[in-house]
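Left out: one protein chain. Kept in place: all the others.
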Amino acid sequence: MNSFGRVFRITIFGESHGFVVGINIDGCPAGIPLTVDDFTNDLSRRRAGKEGTTPRVEDDIPELVSGWFNGYTTGAPLTIFFNNKDIRSGDYANLKDTPRPGHADFVARQKFNGFNDYRGGGHFSGRLTLALVAAGVVAKKIIPKISINALLIEAGGNTNIAEAVSRAREAGDSIGGMVECRADFIPVGYGEPFFDSVESVISHLAFSIPAIKGIEFGSGFSAARMTGLQHNDPIINELGRTATANAGGITGGITNGNELVFRVAVKPASSIPKLQQTFSFSTHTVEELKIEGRHDVCIALRVPVILEAITAIVLADFMLVSGKEYKNKRIRPTETMR
Amino acid sequence: MNSFGRVFRITIFGESHGFVVGINIDGCPAGIPLTVDDFTNDLSRRRAGKEGTTPRVEDDIPELVSGWFNGYTTGAPLTIFFNNKDIRSGDYANLKDTPRPGHADFVARQKFNGFNDYRGGGHFSGRLTLALVAAGVVAKKIIPKISINALLIEAGGNTNIAEAVSRAREAGDSIGGMVECRADFIPVGYGEPFFDSVESVISHLAFSIPAIKGIEFGSGFSAARMTGLQHNDPIINELGRTATANAGGITGGITNGNELVFRVAVKPASSIPKLQQTFSFSTHTVEELKIEGRHDVCIALRVPVILEAITAIVLADFMLVSGKEYKNKRIRPTETMR
Amino acid sequence: MNSFGRVFRITIFGESHGFVVGINIDGCPAGIPLTVDDFTNDLSRRRAGKEGTTPRVEDDIPELVSGWFNGYTTGAPLTIFFNNKDIRSGDYANLKDTPRPGHADFVARQKFNGFNDYRGGGHFSGRLTLALVAAGVVAKKIIPKISINALLIEAGGNTNIAEAVSRAREAGDSIGGMVECRADFIPVGYGEPFFDSVESVISHLAFSIPAIKGIEFGSGFSAARMTGLQHNDPIINELGRTATANAGGITGGITNGNELVFRVAVKPASSIPKLQQTFSFSTHTVEELKIEGRHDVCIALRVPVILEAITAIVLADFMLVSGKEYKNKRIRPTETMR
Partner (left out) sequence: MNSFGRVFRITIFGESHGFVVGINIDGCPAGIPLTVDDFTNDLSRRRAGKEGTTPRVEDDIPELVSGWFNGYTTGAPLTIFFNNKDIRSGDYANLKDTPRPGHADFVARQKFNGFNDYRGGGHFSGRLTLALVAAGVVAKKIIPKISINALLIEAGGNTNIAEAVSRAREAGDSIGGMVECRADFIPVGYGEPFFDSVESVISHLAFSIPAIKGIEFGSGFSAARMTGLQHNDPIINELGRTATANAGGITGGITNGNELVFRVAVKPASSIPKLQQTFSFSTHTVEELKIEGRHDVCIALRVPVILEAITAIVLADFMLVSGKEYKNKRIRPTETMR
């Protein structure tokens, strides 16, 4: 499905080389002040043009075509478009029948019986993350007290990121990276047993971002090598603050009041200048493929702002869902509660 | 939410020390032959009693209380119960006001204002995975051509698992582990852009399993350190078979016809015999907590069959959803398709 | 799907002559006081034994098997069972291959390829409304300030209901009826454009009740014969109170602060003692069918409490969803708002 969320519910659409990329947000509360300028910072963090990212440059101006009136959200579904302009579809002509290794070309062709828009990856393109970032800008406004920050902490296994990117570019290759996201000041109690643990919902959206192949919360994979005594975080006050932070801010799938921490593994971009082998549906043989077009050397460079966006989307939805609490909220009588 | 799935849709309920643990499966096709014996193997793989798992032993006999008639599923919602019998709730009396580190006690108390059933973790208990395994048994019958196998490949950082477990038990501690799941003979095309990538849906369910803190597909976190040329899997025939297997059977979020491979990190069990520090809501100070009750030394031992179950549930749902294809299926005309 | 609702979400299961009829409520807030006695009144209103309803008598004692602890809901999914006891399935043996006119027998057989539990209508039975009434009891507790009352206003076209029922019973026939439901003190603003109008959601659930074949809100079908001037309700104060009540408490799909009024048409029970013609799958000819078993003369007698239940379920869900409002609620600045 192209929709996600329970109350703050996003629906994404568009293609890399089609007319638009867009997102519709249902359940966005009325009265949130919103201007085109609000999007500038996050969109520019995602945008191309820097060392290591594709030279395709779009101006990426959001159009608020529904659910917005006189500077505020109206409560009706908010729709945001981005027109596609800087398109050179000719670059992709040879890819129609020769699926790029590591890319969605082959599966898209099979799943949709050859009717998919293959230009630039079509609906599978990383360009759709533009819409996620836009939704993230709105989501961040709904949870103003929560801070969210993501950072590329490693590229190609190297913490000297600029150097690693340069080296890969010179080699006509691409590199992967690791991005860490931290969010603080989240109330205790977000997340739902059994199937909507915070890890479940964040990972669901995170794996929607093209190129993500792993995610871990808190100590993550290191936890598999720890003992219970090492891993358990002692609770030190009634707010649930813990002395250590192995849980990454989530216990039993529910936010526990400590900083949320998770990391994702970003694979290297699939489209590289170097020759690669693939099966050609024209000649029905394995051939050498030369990929044209403009592509990122290190897509992980773009991921931090996208990861912030999906985190904000998830937390905004949990916040709105948690608002559903029983109005005449009762606290369990003292004799039981104390 | 306690429901998951689009067509094969599961709803889970119950508590560790309540009357039952159960699962309801909506959208289960009619005519699947099903007997109580069909559950024996997977349930016994999950059940306790082995070295390293809790001495609480339930007979775990599934009762098929709805949606089943004369040996077959009927097409109406299938409900499966397990009665709880071997309960010693007294063991948990001291935990009501002293939340165990690493466990859901604190968040459950805060989220539900003290009304949660705290005995044995209540609805957060690992005992609910019993219901997942039962649903997995049914799901496996819907996708008989797909093989699914999960294995504990490491415990406490050690591949000699029996030894690692013994050592942890003697130390009055617990250990984590790493479980790998492989599934083969999956058709090309399962998974949906944009938000229901196969990684998204599997990780959503995987993180519902208590104690999972990380997941990676194919090369996973190693991919972050690779170059594109190293990571891209060359496509070698028209079925999409690849020469290498870094993608773990998924490209662009869609199954690509190769073996599905993923790994999860299981944290060490939170409940350990050793003394731990936690905040007491009785005395309003940090105290030393002694956990009674019967607990697993290495919960990762139980995870393989649970991981198989959630994989089967996800694949059965994708299979049933993919059945939705356009009846008069058209293939794009040759001139375009070739 | 056997589930309904966004936050207060019910999942129904069971069969007329199976082991249980049950309902699972996800999203039920923690801390609602609940005892078995709370169900007595509504269940007895629905129960059989009165003139005009089937002599099958079940004790209908609800078992609260999950999500309930020490007299309160826990916030975990609440599951309520009813065991089936007074079963005479032998009565139905001849119906397996001779579908009763007006009943689900034929469609169930075709839809589920003959695997359906045909005894007593199986999952299609009116007995499942027992579970709806139980969920309604819980829902009513969530919206204590709203009053809901439904009444059978006509049976067999007659307002002298007792007489109409007697006459039908003597004739070996059954009769339909009309039920009106009124709910007052509903806040302005429940309901969601575009697809979750209050009429949409109530009618969705109302048509789940077996035998309902029509629904109308406010003036309903009479509105089709009115002029705008006759139908429009003048607004007479700032609370939205109207001078007339043609809208039935809903404008633009949203509750408008006036009393909610709707009526449903209940068809006569399909199972009647009189001989009827139907197709036999045994003899492959049209035959005369004699229906055994115990059946209602006027099922509309049972509908009022069921209609109240579905109304309460819908309103409780809207109440919980509306709780999702933007925390720092802003009111549009005066110059715009006034």
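To keep things simple, chains are lettered A, B and C as they appear, and every chain counts its residues starting from 1.
The working rule: a residue touches a chain if its C-beta (ideal position, glycine included) is under 8 Å from a C-beta of that chain, and two chains touch if they have at least 3 such contacts.
None of the values given here were measured: they were computed from a predicted structure.
Considering the whole complex, the residue from B:6, B:96 or B:294 that touches the absent chain is B:6.
Chain B meets the missing chain through residues 6-7, 27, 29-32, 70, 72, 76, 142, 144, 193, 319-321, 323-332, 336.
Residues of chain A in touch with the missing chain: 1-3, 9, 11-15, 18-20, 22, 24, 26-27, 30-31, 63, 65-67, 69, 72-77, 79, 111-113, 115-117, 122-123. Residues 1-4, 6, 12, 97, 99-104, 106-108, 110-111, 113-115, 121, 123-124, 128, 154, 156-157, 168, 171, 173-178, 188-189, 192-197, 199-201, 203-208, 210, 212-238, 240, 242-243, 246-248, 251-256, 265-272, 274, 276-279, 281-282, 284, 286, 300, 329-332, 336-338 of chain C touch the missing chain (whole complex, contact as defined above).
Please note the rule applied: only the chains that are shown with their structure count from here on.
The mean-CA centres of chain B and chain C are about 36 angstrom from one another, to the nearest whole unit. Annotation for chain C: residues touching 2 or more other chains are 27, 30-31, 72, 76.
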